[in-house]
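For this depiction, one protein chain was excluded, whereas all remaining protein chains were kept in their positions.
By written order: A and B. Residues from 1 in each chain.
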Amino acid sequence: MRLYAFCIYIFLYTPLAIIALFSFSAGRSASDFHGFSLQWYETAANNRLVKEALMNSLLVAFTSSALATLFGTAAAIMLPRVKGVARILFDGLTYVAIMVPGIVIGISTLIALVTAFNVINPQILAFWPGDPATAPQLGLGFGSLICAHSLFAMALIIVIVRARLMGMDRSLIEASMDLYADPWGTFRQITFPQILPGILAGFLLSFTFSLDDYVIASFVAGSRVTLPIYVFASIRRGVTPEINAIGTAVLVVSLIMLIGSQFLLRRGQKPAT
Amino acid sequence: MIDPRKEFMAQLRRYQMGSVSRRHFLGVTGLGTAMAVMGAAMPGLLPRKAYAGNIGDKVSLATWPNYHDPKDFEKFKELTGADVEVSVFGSNEEFLAKLQAGGTGWDVFVPTNYTVSTHADLGLIEPLDLAKIPNYDIAAQDAKLIGEGTVKGTVYGAAKDWGTTGFAVNTAKVKENPTTWKEFWDLTRGAYSGRVTVHDYQLTTIGNALKYYGYSFNSNDEKELADAEKLLLEAKPHLFAITSDYQPAFRNGDAWLGICWTGDGKQLHRDIPEIIYVLGKEGGEVWTDFYAIPKSAPNREGGYALVNFLLDPAVNATEVQFHGQPSTDSRTNKLLPPEMLNDPIMYPAADLLSALEFGSAATFTNPARAEILARFKAA
Partner (left out) sequence: MARARKWDWTAILLMSPSFAIFLALLVLPIIVVLVLSFGERAEAGGYEAAFTLAQYANLPARWAAFRNTLSLAPTGTILCLLAAYPLAYFLAVKASPRSKLLLLILVIVPFWTSFLIRTYAWIFILGGKGIPALLDWVGIPDVRLINTPFAVLLGIVYAYLPLMVFPIFVSLEKLDKRLLEASEDLGASPWATFRQVTLPLSAPGVATGCMLVFILLMGEYLIPALLGGGKVFFIGNALVDLFLQSRNWPFGSAVAVSLVAIMLVTVTLYLRLTLNRRGFRDQSMV
């Protein structure tokens, strides 16, 4: 059993080790090792396209997961108060949003948004007071990408926070009510601290989901280049160890984030225990 | 007779007073080429924001992998202050599909000859305002190669470069020295099973399967296509990959034989001399890629500025040396090193070239061909 576990860890970590190893190669090709060097980290750090792709990805990931967390949490908290058809509808939508494959989300969002643009853009043009050439026109880009990412992220957060709420001790809320705390006070002092770890976990999950998504982005990002789109293009071109350097850097940053989030979650759990 | 010194001073004065553009001034005084050559060597020499008008801070280019020297984009940024946002695609179908869907945000893209008329007919690209691309001198282009950039008398595409579709052979592994598509497909199903790649789009993969039987590359005949499909289905289990990004597989030693474009052949041969590029004797494809501006371009001026910059013979020459596809522009060819002009990969022998066909729009848009490729991939 122990040996088996050991083998699985080897299986999990060999690819990562190889990526990291070749990121220090001095050679031009990502498949032959030619002595130790940090040059690919320098190349990546000085590459305008990499920096821009990273910034784009961070912007999209942060905005979409922040929106999703805000709206998703609000919905999850209010959900127990919704009954009947509305509730069934909402649960059904959450369920479908989680289940529909990314590839279908990407394609259908693209078509739907473009259809909507084709209706809206002539209207803007018609009612634009100034020079028609300066009229704003909707197109694919950050906006569409953020929207598409928020959908899945929000469904995820609704489910996570709701599970957390259901696992919560109801007697605390009742006690608070008995002590004549108003609903907002009860929420702020009792409910919120208890569901906070769930909210944070949901935020973090959506953040990494967005940061790592290629499939949806390749359809709705328009001309914007995110980090996965850049990486995919590099893999296609035939790769220099620059990609390995980016990968290793991403690994180290996610490790730091993971450890940080564990730290936060544990602190968050303390009041609950 | 005009005193050249006086003429120069007169032009300089007019330039300073703003009655002629900088480009016109440099053009008539012959300083342009000199500056471009020096600028290529020392980008710092070129003044910032040299382009007239405001082209914004970002120009979006949709293009093919390994198709531009990144240093040229840096030069463009020095000149104009605008960053070039590059997205890469693997097939003309993808360009067309994305533009048909809409909202791409591209300012310039690089369609191949056989798709220009389709884009134009669908109203997806705009007629080029040639006044904004003074560097595109139609008289200096090879007329045989740029025909399809013009649709019904209107210029929609400014030729970027041209090339052929043959196959790459790793001669260290493949000893038979294949020179025909017949040998290519026979070796695929024989000695080199599992070592062959074909393109991941229908035009060349089906076209070169048609060549096995000696049919036209552009055939849309039902029976001939059925033969090609049969060959493809037979070859499928013997393929290493169906991909248009085959360079990594060749560099890694996994693929030894594969359908290949001029530029990839040149790039592979440059780095790994035993990989050679062969044109099938039966024929196959010759193509030209054009710069085109989508109707939906958010930054049209930026798009024109980028095309004009990249077609500057001095810049174009650095591009050609990077990507290894021959230029259609005689002025660019003059700036290329002679060994490049004598390179049989880039400039194949006349008898090989004469057997080649340009892909046709009808071939490109034939739904039956698309279905054959889908069946081939799913098999």
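Methods note: contacts are C-beta pairs under 8 Å (C-beta built on N, C-alpha and C of every residue); 3 or more make two chains touch, one makes a residue touch a chain.
Keep in mind it's a predicted model, so treat the numbers as computed, not measured.
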Option touching the unshown chain, where B:Asp57, B:Asp121 or B:Glu274 are the choices: B:Asp121
Sole residue of B:Gly147, B:Gly214 or B:Gly253 that reaches the chain not shown, by the stated touch rule: B:Gly253
Contact with the hidden chain (one of A:Ala44, A:Val60 or A:Ile160): A:Ile160
Absent-chain interface as seen on chain A, which is shown: 1-2, 4-5, 8-9, 11-16, 18-19, 22, 30-32, 70-72, 74-75, 77-79, 81-82, 90, 93-94, 96-105, 107-109, 111-112, 115-116, 147-148, 150-151, 154, 158-160, 162-163, 166, 208, 212, 214-215, 227-228, 231-232, 235, 239, 243-244, 246-247, 250-251, 254-255, 257-258, 262
Where the unshown chain meets chain B, residue by residue: 91, 93-94, 96-98, 100, 118, 121-122, 194, 200-202, 236, 239-243, 248-249, 252-254, 365, 367, 370-371, 373-375, 377-379
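Here, only the chains that are shown with their structure count from here on.
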Centroid spacing, where centroids are CA-atom means, of chain A and chain B in whole angstrom: 37
Interface residues, chain B side, partner chain A - complex: 60, 62, 65-66, 70, 83, 85-88, 90, 101-107, 245, 247-248, 251-252, 296, 298
Parts of chain A lying in touch with chain B, wherever the complex brings them together: 29, 31, 48-49, 52, 110-111, 113-114, 117-118, 137-141, 144, 222-225, 229, 233, 235-239
